[in-house]
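Rest of the complex left out; these chains stay put.
Note that the chains take the letters A and B in the order they are written out, and that residue 1 is the start of every chain.
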Amino acid sequence: MKFSLLNQVRVQNPLVHNITNAVAAYFAANGLLALGASPIMADETEEMADMAAICGALLINIGTLRQPTIAAMLAAGEAANTRGVPVVLDPVGAAATALRRETVARLLAEVKFAAIRGNAAEMVFIAGQAWQGKGVDAGSGAADAAQIAAKVAAQYGCIAAVSGATDYVSDGLTTFAVKNGTPLFPKITASGCLLGSVIAAFLAVAERADSLNAVTQACTVYAVAGERAAAGLAETQSGTFGVKLVDALAALTAEDVERMARVEAV
Amino acid sequence: MKFSLLNQVRVQNPLVHNITNAVAAYFAANGLLALGASPIMADETEEMADMAAICGALLINIGTLRQPTIAAMLAAGEAANTRGVPVVLDPVGAAATALRRETVARLLAEVKFAAIRGNAAEMVFIAGQAWQGKGVDAGSGAADAAQIAAKVAAQYGCIAAVSGATDYVSDGLTTFAVKNGTPLFPKITASGCLLGSVIAAFLAVAERADSLNAVTQACTVYAVAGERAAAGLAETQSGTFGVKLVDALAALTAEDVERMARVEAV
């Protein structure tokens, strides 16, 4: 597998509009800059249409929902759809509260997403199956993650990425397992949120027909960057890992990823 | 003194609901993850009751007050009280503005707190004494911190923790001095805010009757982690200290804390 889209991100430096949570904003912006993309965070309804006019992709993350932000998410999603700007959904803690369940349902009904990324518990909820998780954590995820990815993708006509020790990326017909990564990812906050933004950056530079490949490359680049960042660290060095992950996103080359990638069709 | 609650936090991985300020959110989430707890940040009134149903503790921090968030704090506090979920108050810059003074007064009137944590200047205000501080800083704190802790605890029927070079933790009858720590703590933002969240995590896994011990353990674990993180650093390396503090919170064992703890009844 080639990872040429990483080079495209660095050449095109796409502007990625993030409507993300209060916890992830700083880390996601630094991660996107390190990757080679250009982040912009904005969540005031009034400027969502203008953002859609200048951005290459939109990321909607529901990690810290507020009523004004929900309106902005819907306005931004509609504007992006109108302009053909790819939209990524990160349904953080989707089933934790009625507000999150209703907001996710409304977003899925009113916005066409190019990709949906979540952990097993969140994606199980998106797929309409029984909720098994807790809060915003990955949860037990008893169900088979590859099947969940395929189901979400088929149900919403998008690319679905289920994050975990192994990531599964599917368009509903073909599903890839990305076996790279590190146990340090769940030890830092917003590591999943940043992956959602990275997916948006890759979709910004990809052909629509190439979306499955773009999301798979994004997950692989991110997971390999995590392996690189974790090299030589103890599992307790999560603070240091967060810093080194940003460094690794900037230092990684397409050749590095190609050499280290452990991606298989399932 | 034993520090078995640190192991309990890591075993039970309690979900801690933080209504915290815009500055502290990222650092507090990473610190709680490192400690072994599971953070969730949410401040939309609509989902506060649902949060109380799934969380082991609630932290209310007034560092960046907004009107919608004040309503959420009151709703969350009431819901937590109803369910017996322990609530921690961090009255950041409590006396700096009328809005903060009025909000703290209203929170203290409408919500039953298990613990209140602040610096000397903030706790002096809570205790209704003359304000001597400036903004959100620790201030001069001429009054005796141990007495302030005992007074706040007795006045509000909770555990009071006064942070400083030495922390004082009291239930109004018994007061402990935690002499661990490092001058680097006040050099990084949100170090006090994270302690408030750590106290919430310890209360989430403790028996109510054991709250004084739980808060004392939380303050000691945090102060010892600071000592570990500061080891070998110059006082000017505050950026590095913030990263190493997260590492230290993850690496520290109950035995390490027991060996390093300098806790005395006063």
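General observations
As a convention for this text, contacts are C-beta pairs under 8 Å (C-beta built on N, C-alpha and C of every residue); 3 or more make two chains touch, one makes a residue touch a chain.
Since the model is a prediction, treat every value here as computed from it, not as a measurement.
This structure file shows 2 copies of a single chain, while the whole complex it describes contains 3 copies.
As a working rule, only the chains that are shown with their structure count from here on.
Inter-chain spacing, taken between the CA centroids of chain A and chain B, is 32 Å.
For chain B in complex with chain A, the touching residues are 15, 22, 25-26, 29-30, 33-34, 38-44, 46-47, 50-51, 54-55, 68, 242-247, 250-251.
Chain A contributes residues 21-27, 63-67, 93, 96-100, 134-137, 187-190, 234-240, 242-243 to its touches with chain B in the complex.
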